[in-house]
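Every protein chain of the complex appears in place save one, which is left out.
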Amino acid sequence: MTQFKKGDRVLISCISSCGKCEYCRRGMYSHCTTGGWILGNTIDGTQAEYVRIPHADTSLYPIPDGTDEDALVMLSDILPTGFECGVLNGKVQPGASVAIVGAGPVGLAALLTAQFYSPAELIVIDLDENRLEAAKRFGATKTVKATGQEAKQQLLQLTENKGVDTAIEAVGIPATFELCQEIVAAGGIIANIGVHGVKADLHLEKLWSHNIAITTRLVDTVTTPMLLKTVRSGKIDPKKLITHRFKLDAILDAYDTFSKAADTQALKVIIEAA
Amino acid sequence: MTQFKKGDRVLISCISSCGKCEYCRRGMYSHCTTGGWILGNTIDGTQAEYVRIPHADTSLYPIPDGTDEDALVMLSDILPTGFECGVLNGKVQPGASVAIVGAGPVGLAALLTAQFYSPAELIVIDLDENRLEAAKRFGATKTVKATGQEAKQQLLQLTENKGVDTAIEAVGIPATFELCQEIVAAGGIIANIGVHGVKADLHLEKLWSHNIAITTRLVDTVTTPMLLKTVRSGKIDPKKLITHRFKLDAILDAYDTFSKAADTQALKVIIEAA
Amino acid sequence: MTQFKKGDRVLISCISSCGKCEYCRRGMYSHCTTGGWILGNTIDGTQAEYVRIPHADTSLYPIPDGTDEDALVMLSDILPTGFECGVLNGKVQPGASVAIVGAGPVGLAALLTAQFYSPAELIVIDLDENRLEAAKRFGATKTVKATGQEAKQQLLQLTENKGVDTAIEAVGIPATFELCQEIVAAGGIIANIGVHGVKADLHLEKLWSHNIAITTRLVDTVTTPMLLKTVRSGKIDPKKLITHRFKLDAILDAYDTFSKAADTQALKVIIEAA
Partner (left out) sequence: MTQFKKGDRVLISCISSCGKCEYCRRGMYSHCTTGGWILGNTIDGTQAEYVRIPHADTSLYPIPDGTDEDALVMLSDILPTGFECGVLNGKVQPGASVAIVGAGPVGLAALLTAQFYSPAELIVIDLDENRLEAAKRFGATKTVKATGQEAKQQLLQLTENKGVDTAIEAVGIPATFELCQEIVAAGGIIANIGVHGVKADLHLEKLWSHNIAITTRLVDTVTTPMLLKTVRSGKIDPKKLITHRFKLDAILDAYDTFSKAADTQALKVIIEAA
């Protein structure tokens, strides 16, 4: 390692990038031939006092003095995920209309970062009242508490029956992916963030002629430097996503809190070193 | 009409565009609020001696002197369809690998126009030996005579098990759309041209993390001026697609020939005014 | 005219577009073969109770009910000019650094619309204290009251000696264009808005290896529909640019006020029909 020395304060990216392979050279770190999504996936994650980071030179980012480190924890994973997979892939534009299906942490991360591009409408769809309240606080222009046909009807009403320019799928089940197909306008984009376990129906019999695009992406964290600049300059406050804090030795409580998010209203939980 | 006068020789676009509506202003003529795909769809088509063209000022193109008019018939519909829906949406690049699933006329139109961008591999997949022969003559670097898992295996063998950067769907059934999902490389694009009658399975359980895009499009014919320039300068010879000619009063024979394409080896058929 | 009827309230674009010619079809309305910058240039402008608008069908925009019409006057010319020539050509990005050289109305229009893209730094350079104050109110992160080498030094200090990702020239004289060359970072863009009367020096002996781009543009007003949406949804308030109002019969006072902008602090002046 040549880029960092002992004592440096760093941001750890959830994606390890070698900087050398074909994919890293294309900015597709998620598919790094010797890296990618390793931490917390193929090896243990970073909930520890000391961790070894693969390809550290090209997978850590120096934290500038005076930056709020809690906010930066959101930059390891959730914020670039919402931004790259949802907002960038979804090509959110000034004046455009955006719907985010799912107000969990990653949906809210998309909500926060979509505002970089000043869309006119930012509609969040979910069934959880608390999360929709959070969405409103975080900048949603409207919220829809419904699913399926009812969600579709409400969304179309809010968009003069045109649907949205960008539909961001932030749940990961067939029903929400189908909803995205029903609410995307002709010429629009469905940007999938959700981690899906099963296949979904794609209604090509309707969509073949609608000039739409559907995108998928495992976060590359290629935008981490850009996001760091937006945090430092106050364009975004990712700390809004933090609802709870626990010491490392209370980590089981932390997991318990997160697993009961509907009750605890947990979004993101910070684990502090002892 | 102000742009044309009696006796002018013109190219008729299959898509009518008003030039005024929101969609026309965005270059999405296919969704023109008072035009779009009208000819041969919601009104009669152009197989006649005289036709009225809706929004003629903005839906006709003057034919430069000395241009081969037979070649230009291919520019009304099939060439922009293969180019816009397949090649442009598929972002074909120099050195890239492309697979075209389906060697019918529209697949071959994609094959011809993909060569504008000098991909390294242009693999055509079909079951019809004659069409695959045509594909080779038209510039395919390789052909695959197979379907389903066998087609997938052969395609992966031809691409060092990576799959292709661009998979162009030019058939319009669930099986070929599934094949495209199996042969698209991580980071690649599936560009749908096919007109689908039923839904298809989308394997998000695999593709969610593969950084792919899927695009659909009804041809906008917004590239007609560009295609005219490529024909005039000899960068492409669309006449290759013409296999048969009939006089207008033998039009039933023409339809018969076209409907038995497997036997007659018909690609595109020219109907000549009497 | 088919798109509008007597009594409709409309926004008049400063650029007339036929919707039919090669340039209009490419979205380059400024070079419309029978339109372009006609009003107030090759024919009289619109400071009158009744005006004839060339190519009205494709050069007027309906005003939605409940929209503030004063704000929309800014959308005829100044706002699309700052946005298209400065912000879009300058490819302003989230987290990026932007300098605007010149805090006149068009520079301030660039300042307002640059914020659609959440740059980290928006530095405005001018010599007029009042205009710099206005710039701060309108969202400038920093201001520099200097010219030439002094302006360069201050700008470099504010950007860790890197210069800015986007330098927007909003004056139109050789000195300010040279300043842009000195403050643009490697890999950056100089977006010219200024109307220049004489040539300028281009320091290719330095810039040839700096991977920069320089853009020029006569506003196309192709973004008017997008800007309308940002105004309606409150993403921008162009009324900020209006400092004075006069009745039509006091128009000479209006011109007098505007011509003494340094004293009157005039930015944009509204002329009201009697």
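Should a chain be cited, it is by its letter among A, B and C, assigned in written order, with residues numbered from 1 in that chain.
Operating definition for what follows: a contact is a pair of C-beta atoms (placed from the backbone, for glycine too) under 8 Å apart; a residue touches a chain by one contact, two chains touch by 3 or more.
Here the structure is a predicted model, which means the values were calculated and not measured.
Contact with the chain not shown here comes from a single listed residue; of C:G40, C:P64, C:G148 or C:G187, that residue is C:G187. The chain that is not drawn here is touched, among residues B:M74, B:L227 or B:L267, by B:L227.
Residue A:E22 is the one among A:E22, A:E69 or A:E272 that touches the chain not shown.
Of the listed positions C:E49, C:E205 or C:D263, the one in contact with the omitted chain in the full complex is C:E205. Although one chain is not shown, part of subunit C still touches it, namely residues 23, 26, 28, 30-31, 37, 89, 172, 177, 186-187, 192, 194-205, 207-218, 220. Counting the whole complex, the residues of subunit A in touch with the unshown chain are 2-3, 19-20, 22, 24-25, 27, 57-58, 222, 225. Even with one chain removed from view, subunit B keeps its contact list with that chain: residues 93-96, 115-118, 120-121, 141, 225-230, 232-233, 235-236.
Here, only the chains that are shown with their structure count from here on.
Fitting subunit A to subunit B on Cα positions gives a rotation angle of 180°, stated in steps of 5.
Centroids of subunit B and subunit C (each the mean of its C-alpha atoms) stand 41 Å apart. Between subunit A and subunit C the centroid-to-centroid distance comes to 34 Å (mean Cα coordinates, whole Å). Looking at subunit A, one finds that none of its residues touch two or more other chains.
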